[in-house]
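One protein chain is absent from this view; the other protein chains keep their places.
Chain IDs A and B follow the sequence of writing; residue 1 opens each chain.
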Amino acid sequence: AQDKVIKWKVQGFVPAGMLFHETLVRTANLVKEVTGGRLIWEVYPAGALVPPFEGLKAVSDGVYDVNYSYTGQWVGKIPVAPLFTAAPGGLNVVDMQMWLEYGGGKQLFQEMYDKYGYNVKVFLGAPISMEIFLWSKKPLRTLKDFKGLKLRMMPVMGDVLTKNGLPVVFMPAGEIIPNLQRGVIDAAEYSIPAFDKSLGIWQVCKYLQVPGIHQPASQTEFIVNKKSYEALPADLKVLLDAAIWKSRLEDWLWMEAKNLEAMDFFKEKGITIVQMDPETVRTFTKWAQDYLDERGAKDEFFGKVWNSQKAFGKKWYPYSKMFTLPH
Amino acid sequence: MEKVLGVIDAISEWTGKLSSFLIAILTLVICYDIIVRYVFSSPTAWGYDVTYMIYGVYAMLGMAYCDKMKGHVRMDLIYSNLSERGKAWMDAICYLILFFPALIVITYKCGDHSIWALLAGERSSGSVWRPYLGPFKLLITFGFLLLILQGVAGFLRSLATALKEGRRIS
Partner (left out) sequence: MSPELTTILMFLSLLVLLTGFPLAFGIASMGILFGYLTGGNAFLYMIPQRVINGTLSEYILAAVPLFIFMGVSISSSGVAERSFIVLQRWMSSIRGGLAIATITLAIVFAACVGVVGASVTAIGILAIPAMQKARYADSLATGVVCAGGTLGILIPPSIMLILYAPIAGVSVVDMYAGAVVPGLLLGILYIVYVILRTKFNPEMGPSLPKEMGLKFFSRESLVQGFKYLAPPVLLVILVMGSLFLGIASPTEAGAVGSVGAIALGFIYRTITWQSFKNDCYLTLRITAMIIFIAIAASLFTGAFLNAGCGQVITDVLLGLGLGRWGIFIAVLIIVLILGCFIDWIGILLIMVPIFAPILTTLKFDPLWVGLVVCTSLQVSFLSPPFAYSIFYAKAITPKTPLTDIYRGVMPFVAIQLLVTMLCIIFPALCLWLPNLLSQG
């Protein structure tokens, strides 16, 4: 069986022209390279096999073998899932890696899928640092700039804002830019700078707001159908793990470099980067944390995950602050 | 048999006619959503989900009705040149090959998925409203069941026409 080539179908969560499709293709190439061509990932862009928000169920059902995505997409199926991408007002990208590896995060991640009855094994993909908070047509510095704003924001931050009197609009991702252009909405959460650059949202909005309270990090995942995984020979399992680990670090840093480029590009195009008022940032962060506390009190497993992140933060934040220079 | 076919027709017709008013409801719902968003700057949390749910259920509950009214388009290049009995034979055979197998598979799989959604408590994942999806999906499956039922009537009718010498069944 040593020379038998195993082919897996893999679907991503973005269209083919986007950055996160490129990271998927890069990972697929690594898998092929590391396994000496014995395991091949046939890559499909979002929607080619099933709608992107259905990847979890589809892989669990065995429609295809691997789904590359972020857990925020599973919020309708598993309420706590988004916390494994990022908790609004929560862990930054490095904090998140530490929590996942040494704060019990990785174990909770798999426990979540098992508990909710999904037949998948999770591998951690590349993370990326904080998203842009909002793109808008006028600067949004303080809380009062948000009053009466027609705003597009995804869960969980969308829930947080709605609960605190700032109702949000929802629309398909593709319609966001045309709707911003025509003024159906005034501001929208979109993605990381590198992503936002290619789709041209900067052509219709002259302001971008930071920091991205709603998504301090974005952790990606590869979920593999358990049956497909179990069918791998033991050595391929090890090689697969190695390939994904390599891609996790490589793609993370590669995307950060792209982000840096994109921010320079925005400055060149005359986009104003609005650093929001610290008091407002604190308020939003507090709202988010209170909301998560409240959810955690009602839903046991939700609480388990959120409290684990909080507990790790308590240990980690003082340490990481202490060992960082004020640049 | 006439009686059974009549009952099936009536079921298709009435579910269709009743659900056809959903389009007026959808229109009103969307207008309400536009007004509260544009005039009062306080968009509803449910606008997005309600829109696609009404659309999906509406379209699906109309399938049997559309079939009963012979509204599904046919490629009639050859078909239109056949005799009444020829058409009936063609339809009867096609029902067996091109209708029942596919529709039964679709309905079974959609039903299976809907029941999963119901039991798993699956909710919508985009908006902040996040309604349960089980009932929506079951209604869609119900639409497929109605279509199969109408197909049974269509098949029996075609078969009767094909087999009857000279005389047409209405």
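Criterion: contacts are C-beta pairs under 8 Å (C-beta built on N, C-alpha and C of every residue); 3 or more make two chains touch, one makes a residue touch a chain.
Predicted, not measured: the structure shown is a model, and the values here were computed from it.
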item	value
Given A:K57, A:K121 or A:R248, the one touching the chain that is not displayed	A:K57
Where the missing chain touches chain A, by residue	9, 14-18, 21, 42, 44-45, 47-51, 53-54, 57-58, 61-64, 171-172, 174-175, 177-179, 181-184, 198-200, 203-204
Positions on chain B where the hidden chain makes contact	16-17, 19-21, 23-24, 26-27, 30-31, 33-34, 38, 48, 51-56, 58-60, 62-63, 65-67, 69-80, 82, 87, 90-91, 94-95, 97-99, 101-103, 105-106, 109-110, 112-114, 137, 140
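As a convention for this text, only the chains that are shown with their structure count from here on.
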item	value
Residue numbers on chain B that touch chain A, as the complex places them	37, 41-45, 47-49, 120, 122-128, 130, 133
Touching residues (chain side chain A, partner chain B) in the complex	53, 73-77, 116-117, 148-150, 154-155, 158-159, 162, 167-171
